[in-house]
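Input: a single structure, listed below in structure tokens.
One protein chain is absent from this view; the other protein chains keep their places.
Order as written gives the chain letters A and B; numbering starts at 1 within each chain.
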Amino acid sequence: MLSKEKNEYITRVGTGTPMGNLMRQYWLPVMLSHEVPEPDCDPVRVMMLGEKLIGFRDTSGQVGLIADGCPHRGASLFFGRNEENGIRCVYHGWKFDRTGTCVDMPNEPADSMFKTKVRARTYPCVERIGVVWAYLGPRADPPPMPDLEVFDVPEDEVEVVAAMRDCNWLQGMEGDLDTCHVNFLHRGAIKAEDLTPGTEEFYMAAEKAPRYKYTETEYGAMYGAYRPAGPGELYWRVAQFLFPCFTHIPRNARQAVDTRLWVPMDDYHTMYYLLRRRPQNEPASNGRFVLSADTAIRKDNSTDWYGRFRLEASADNDYLIDRDKQRRMVSYTGMAGAWTEDHAITESMGPIMARESEHLGSSDVMLTRVRRRLIDAASALADDNTAPPGVDKPGVYRTRSASIILPADTDWLEGTAAMRTASPAGER
Amino acid sequence: MLSKEKNEYITRVGTGTPMGNLMRQYWLPVMLSHEVPEPDCDPVRVMMLGEKLIGFRDTSGQVGLIADGCPHRGASLFFGRNEENGIRCVYHGWKFDRTGTCVDMPNEPADSMFKTKVRARTYPCVERIGVVWAYLGPRADPPPMPDLEVFDVPEDEVEVVAAMRDCNWLQGMEGDLDTCHVNFLHRGAIKAEDLTPGTEEFYMAAEKAPRYKYTETEYGAMYGAYRPAGPGELYWRVAQFLFPCFTHIPRNARQAVDTRLWVPMDDYHTMYYLLRRRPQNEPASNGRFVLSADTAIRKDNSTDWYGRFRLEASADNDYLIDRDKQRRMVSYTGMAGAWTEDHAITESMGPIMARESEHLGSSDVMLTRVRRRLIDAASALADDNTAPPGVDKPGVYRTRSASIILPADTDWLEGTAAMRTASPAGER
Partner (left out) sequence: MLSKEKNEYITRVGTGTPMGNLMRQYWLPVMLSHEVPEPDCDPVRVMMLGEKLIGFRDTSGQVGLIADGCPHRGASLFFGRNEENGIRCVYHGWKFDRTGTCVDMPNEPADSMFKTKVRARTYPCVERIGVVWAYLGPRADPPPMPDLEVFDVPEDEVEVVAAMRDCNWLQGMEGDLDTCHVNFLHRGAIKAEDLTPGTEEFYMAAEKAPRYKYTETEYGAMYGAYRPAGPGELYWRVAQFLFPCFTHIPRNARQAVDTRLWVPMDDYHTMYYLLRRRPQNEPASNGRFVLSADTAIRKDNSTDWYGRFRLEASADNDYLIDRDKQRRMVSYTGMAGAWTEDHAITESMGPIMARESEHLGSSDVMLTRVRRRLIDAASALADDNTAPPGVDKPGVYRTRSASIILPADTDWLEGTAAMRTASPAGER
């Protein structure tokens, strides 16, 4: 559990908050490239870290991200004209390029110098694998992008998914750091006796209460959950937290290139991104941006601040729970699949879960430690302006999760090292 | 009128408030039995005294009431599995029985003692005449149930109604303690000359401004409203307030077994229950749980916190007022009947009516006195832990309202004593 004060500290990400300042040290996904499909396309409302922003693609093809309110008198630039390498407010014609420079102020006399004194708040953006990344931080020269292995995956094997959650980012991310929920929430209806003995799935189902090892890393933290496998063997599932809000979770499929990112839209809404190489045992999905191999249905995007990448299953419809299927153990939850289940459970904790009321067990060691690391990093930034983990070391992000059966006496870090090693940059 | 401070004091019922603590000393209705119709049925969301609770019926047929958030990490138990005498959180499989004991914690190692250290917040429940009653108070051994006469009514003559109001409980209940509104809100279009002379209805219509007597009682308070009847006679209508939120109102039908209960869901929503013996002059209603003999239409229940026992007529549709019928005096209000009228008027006062702006007249003496009694009882509980009226004396609830014509010189308490006497417990 956390005190109320520490829970506020770790969950709030608006302008000027300690955790908001920590998040702003990093490049983070802000939207998908296809949301601004072509030069001079329609502007898009994007909420990020509590800031109302307008995304657009300018005439040169570069993506811009600008504060919603015009610096002049606060009119929304969403209604602006995206034209000739800038966005123009329709109230008085002021125009800003994607760097925030005011490039036209046609209601001022030609000899006025006022134009040079006004800047719009904008943030630098880059695009990788169909995702727009933004840096909302204070550095004039942004730090390097994290060196994620998924950036090197061939385009036709990359899968990118975005999905919005109506809850705080931390409780979303904590689901990824909690391996044992898989055996209940997602696989509670599966019995070991129905699985092939000797498989990882079989060992998972046979022992639902693994034990845990934990270690800190340059990029954040890592844990290994272990349980009995064959005689003299242990089955290890190793997952990672990467600053400030990324995870790698173990995949039974061995070649895991799979990064998950929990980007706060504001304190009560999160945009979750999944960037991965499509596992070889899964069929190609229908187009590049899909909702994974799940029966979850996604609604069409709308133009409002909270209208992007929403699931049809929501709190308003009890996540389409089928009580009869739940009762007959067709599934443990009666819900459509893992996506819906994760959404439902984390949202059901409330907009910001009350960590002062928790009762954490031995399976929650990773949560406790990661919270402490986040708080420590935010405090170090606040107190001494210490650059937080990974910001200036992009290479530390080049790692993988692991899922492996090892002899019982093998050290887990040594035994999983090879599997955790990402391919060198530029190679497969 | 009340000061703003006292109005807050008397209306707020959340955890830790003085009036909330007072309410929690008593058994109160929490839902209808048919909402959890059978063992292991679907869980139900129930809001009560500002607490989010999940109602369920376990395998043994007993009703349970458990706090919504799982003690582990706060996931909603509404999505839980109601199975084998307990409700199981689908996140990590923790299971609690209706006493709050953790009976299974399958994600912890078998040798863990953690299970014994975790309890869920649950409340004891009992069922009477199709109503689930709960005790949300601090005693390990709950006090006895109030000895209401309606509990002894033969099953085929009992009527139970629940209806939600979108306003604070006190302004709802105050309508029951205010006899003279009946002559306006409900019967304002009725003229004495159209009624049979000598009947109680006739005398009510003939004098719309009765005078009042008041007395305190062991169960709470009682008033008598009196007005001229035949020569040398007075017509008395006697009503009762019973701690903490129950009323008996006068019925023209003489054999009144009729208790009304104003149970706070939270500070802004109230579940009103009517428990009565069906008057002999009324036809049997369509099934046991009906909405009284009124044209009010009730919506189907939904699963959300505020979706139970709602009227179709609501603030959103101006309570379906028919202005033409109002203008032509088809009814005084243009609304469908007394249920709708009471809903409309009390909700129209606002979520919590501003008692600092009232102008109370002579008809409001009961309101003033009952407020004082409630505040005094809450203060005595807060200051000295004094058990409030009736908690440990269930027999005092065995009383009735009265409606009777008496010689003008008869003392009202003596003259109504026989009519106010309930049948002995166990008899008709």
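The working rule: contacts are C-beta pairs under 8 Å (C-beta built on N, C-alpha and C of every residue); 3 or more make two chains touch, one makes a residue touch a chain.
From a predicted model like this one, the values you see are computed outputs, not experimental measurements.
Taking the complete complex into account, A:S76 is the one of A:S33, A:Q62 or A:S76 that touches the chain left out. The chain not shown here is touched by just one of B:T15, B:S60, B:S302 or B:S362, and that residue is B:S362.
Against the chain not displayed here, subunit B makes contact via residues 174, 180-181, 183-185, 188, 208-209, 211, 318-319, 321, 323, 326-327, 332-333, 341, 344-346, 348-350, 353-354, 357-364. Contacts to the hidden chain, counted on subunit A, fall at residues 40, 42, 69, 71-76, 78-79, 81, 90-93, 105-110, 112, 114, 117-118, 303.
Assume only the chains that are shown with their structure count from here on.
Between the Cα centres of subunit A and subunit B there is a gap of 48 Å.
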